[in-house]
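Below is one structure, written out as structure tokens; comments come after it.
A single protein chain has been omitted; all remaining protein chains appear in their positions.
A, B and C are the chain letters, set down in written order, and residue numbers restart from 1 in every chain.
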Amino acid sequence: MEVTDEVLVDLHRRMVRIRHFEEAAGRLAEESRLPGFLHLYVGEEAVAAGVCAALTDEDQISSTHRGHGHLVAKGGDFNRMMAELMAKETGYCKGRGGSMHICDLDLGMLGANGIVGGGVPIAVGAGFANKYKGNGAVSVVFFGDGASNIGAFHEAANMAAALHLPVVFVCENNEYGEYTPRDQTMAITDVVDRAVGYGMPGVIVDGMDAVAVFEAASEAVARARAGDGPSFVEAKTYRFYNHHGVQVLGMKYRSDEELAEWRTRDPIDLLEARLAAAGVLDADGAAAVHAEVAAAIEAAIAFAEQSPDPDPSELFNDVYTIAGGGA
Amino acid sequence: MEVTDEVLVDLHRRMVRIRHFEEAAGRLAEESRLPGFLHLYVGEEAVAAGVCAALTDEDQISSTHRGHGHLVAKGGDFNRMMAELMAKETGYCKGRGGSMHICDLDLGMLGANGIVGGGVPIAVGAGFANKYKGNGAVSVVFFGDGASNIGAFHEAANMAAALHLPVVFVCENNEYGEYTPRDQTMAITDVVDRAVGYGMPGVIVDGMDAVAVFEAASEAVARARAGDGPSFVEAKTYRFYNHHGVQVLGMKYRSDEELAEWRTRDPIDLLEARLAAAGVLDADGAAAVHAEVAAAIEAAIAFAEQSPDPDPSELFNDVYTIAGGGA
Amino acid sequence: MAATETETRTLAYGAAFNEALRQMMREDESIFVAGEDVGAAGGVFGAFVGLQDEFGPMRSVDTPISEQAIVGLGIGAAVAGLRPVVDLMFMDFILVAMDQIANQAAKLKYMFGGKATLPLTITTSGGAGLSAAAQHSQSLEAMLCHVPGLKVVMPGTPYDAKGLMVACLRDDNPTVFVKNKRLLGKKGPVPEELYEVPIGVANVVRPGDAVTVVSYGRMVDESLKAADRLAGEGVECEVIDLRTVQPLDIDTVVASARRTNRIVVVHEAVRFGGLGAEIAAQVQEEAFDYLDAPVGRVAAPFTPVPFSPVLEAEYVPNAGRIATGIRQTLGLAEPPG
Partner (left out) sequence: MAATETETRTLAYGAAFNEALRQMMREDESIFVAGEDVGAAGGVFGAFVGLQDEFGPMRSVDTPISEQAIVGLGIGAAVAGLRPVVDLMFMDFILVAMDQIANQAAKLKYMFGGKATLPLTITTSGGAGLSAAAQHSQSLEAMLCHVPGLKVVMPGTPYDAKGLMVACLRDDNPTVFVKNKRLLGKKGPVPEELYEVPIGVANVVRPGDAVTVVSYGRMVDESLKAADRLAGEGVECEVIDLRTVQPLDIDTVVASARRTNRIVVVHEAVRFGGLGAEIAAQVQEEAFDYLDAPVGRVAAPFTPVPFSPVLEAEYVPNAGRIATGIRQTLGLAEPPG
């Protein structure tokens, strides 16, 4: 797709929405207002935004344990997302899934996943369904550098290639799996080197540059839509917060300098500079977007807090689909 | 290692021993004298022979469901092998494992495996132990083209590379997984293309040429011994019999022509021609080897037939190692 | 059913399974099958023969050797609106794909607040008796039955093989259909028309008053043989074929046990932690005051499945050992000889 001014503005808005949602979630977690684990996407916004801007509502994505950003980028509703993180009845999963299982099937977001690599075969299955139906839709797999070491990823990537499915593999290479650096867990620097082993084309893109991600993703999606099979996009990125929670400085596994270095390339700052330079959106315009999104977040928090907890009887529902009573 | 006349003669003997063992096993199966499944190695002898000739008794190998050839090449005893295939008490596994679990830990043969890819992580574990002990030993993983599509292979290959272990990955690419041709199950022609994704050096070798396999294996083993990490050898080969059992002609999944074509490159014929040309071993000399091995096979069959079945009480032994009573 | 039997044609268990698939695939375009060698080769046990010829390679898919991705393919396709059938060649291989089966397929709907629907059927072949050794002979249903979200059927007759497969294909939940390898060639009456055997309903295959024998899969035939022997000794066994192991038709079992006051559970799986344990636990709870003897269990010993035919014969329950187990529960001595 062409990088029009509308696209630039759209990319900016998607990133700002992710950033504010994640910052708010982090704050709430610090205040112990969110139960369970929390894996924040701050710093990696350009990847989800750039990829999802290249998709239609009919296209599907499968996500990871770090899934809020993907859902927001795909059009997720703040209220239902925040309510899910707070385990409320009004949440996307009625409070049963939480951060690690958040999803919106209507938007084609097939779910975050608590199992590293667990979502990869599922997205490939959705891709098979798209080919089967000939509906022209594409499915995208988001996965991390660490996830590229697990068997399910390998099997599913090869399956997509063998069956020539309309799937795009997007590796979010943030250089770490939890607290272990990439060079401890693989002997390669670029995860995309694995694409050749599946017979897929692959590219490396600057994961802090939303426009670059958008262009690479658009190309891969176009190829898949055209029936030319799966491809692989590796986005070099970095998470600004800890593996889970928000703590950042004084970590043993990565230096404050490394973090500071990456922070100078904040994907939102980079795009806002470009928008200003191109005269598409000036500082005030950007600030207006932030303000609007911030207000929506506050509203979502209020919505979530006012929402009721699930009724205890909900514990027993939806284990099975009851014939007649639909999904 | 250098290809001396002794090496050539050794390669020939190893292949002849495999061929006669497998032909005999096939005959016995046709006569319903062997219980269970039987996956024959006929046609692929050059791979096991060439690789194992490059190993010492301290080096380990892990095998597949098609494991007789690997055990014979590693020095397996005909009597105990034949007895195991006949499920006798004198067999390598006391009749508890059979063809799919045949092993000789004393020879470093860590076992055939009924699970495709199941043996790959195990050989990598043995490689880790070798590095841990600093004993200079190397472990070799035999696996098929089809096995390269399963998760356990991927995880173990990456693990070996990440931990820089003395392991050699030997892919026996016979172009089929059971009844499904390679091009249906992967979008690549050469499995070695996967090596780059692990950061391993890889080579393709003619799997019908025992000398070529020996040379490639020697190099990979030397690299591993020197502490330079794992590498990947893909041997292009072909099985002359069906996936299991011996039936060959009139198969739906592969043409008689294709089989005939490959049979013109029988690895034993090729090496015998070379031996004769080089004046190392003439027709009579080769015939003598065949005769000697054939006699040993007959003896092994007799040994196995005269051996007792396991005592029914054996059913309950060796589920656990009993403290005091050793393994 | 008894009435129709006489009129209906006989078909082998494997062929009945195949017919259910074919007839349903004709009715429903959203059904496809995928797995190793299921397409062109028709499956290593012939269970999928002819499907690719009739429905083409898109609906009869040969996959790589990738059990996790095979199940995942089914999950994703099901969530996207198809009705996939994915095959895992041997039941032992469910362990290779257990994350996709138990952490993904079984839980998605619940975790998603009810949103996802997974009309997914996983087919596989279990059971011992072919000298296939420890990794190709297991009966692992107890592991699957312990996972909320799954349904598991294990037919013992050609009639049920067809009817239960139809039921699985029509069910909107992840179901696991376990064929027994040694029953594939077994012949029996199978109506030509499409019919359904409801999931979760057991079948009293032999009425009796002295003792209840509960089984499923291939052990039903062995239990019936044992019942014949005991009839010769003047003991009438009531034999129940569970047909479905999750959900369990415990009402039928308990009702029978309350009448006979004695019950024995028979299965191929190892005794410890097998389905017999759950049935015993529920029966002693529901029929405590009716039982004249402890719930008996006849099952495989706590060892891997051995290769040797001699050892395997000792391992797998058979009519003889079942009869012995029944006599023990009845407090009867073994007959002379």
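Simple rule for what comes next: contacts are C-beta pairs under 8 Å (C-beta built on N, C-alpha and C of every residue); 3 or more make two chains touch, one makes a residue touch a chain.
Small disclaimer: the values here were computed from a predicted structure and weren't measured.
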| item | value |
| --- | --- |
| Chain not shown, its touching partners among those shown | A, B, C |
| Among A:30, A:58, A:178 or A:298, the residue in touch with the chain that has been omitted | A:178 |
| Residue of C:95, C:231 or C:332 in touch with the missing chain, whole complex considered | C:95 |
| Sole contact to the chain not displayed, among B:129, B:203 or B:259 | B:129 |
| Among B:32, B:264 or B:321, residue touching the chain not depicted | B:321 |
| Residues in chain C touching the chain absent from view | 92-93, 95-96, 98-99, 102-103, 106-107, 110-111, 133-135, 140, 142-143, 145-146, 148-149, 246, 269-270, 272-278, 280-281, 284-285, 288, 291, 293-297, 302-304, 306-307 |
| Residues belonging to chain A that touch the chain removed from view | 35-37, 87, 93, 95-98, 100-101, 113-118, 146-147, 149-152, 177-180, 184-186, 252-253, 309-310, 312, 314-316, 319 |
| Contact footprint on chain B, counting only the chain that is left out | 60, 62, 91-97, 101, 103, 105, 110-111, 113-115, 118, 120-133, 139, 151-152, 155-156, 158-159, 162-163, 317-321, 323, 326-327 |
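Note that in this section only the chains that are shown with their structure count from here on.
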| item | value |
| --- | --- |
| Distance from chain C to chain B - Cα centre to Cα centre, in angstrom | 36 |
| Multi-chain contact sites of chain C, meaning residues that touch two or more partners | 63-64, 66-68 |
| Contacts with two or more other chains, residues of chain B listed in rising order | 149-152, 184-186 |
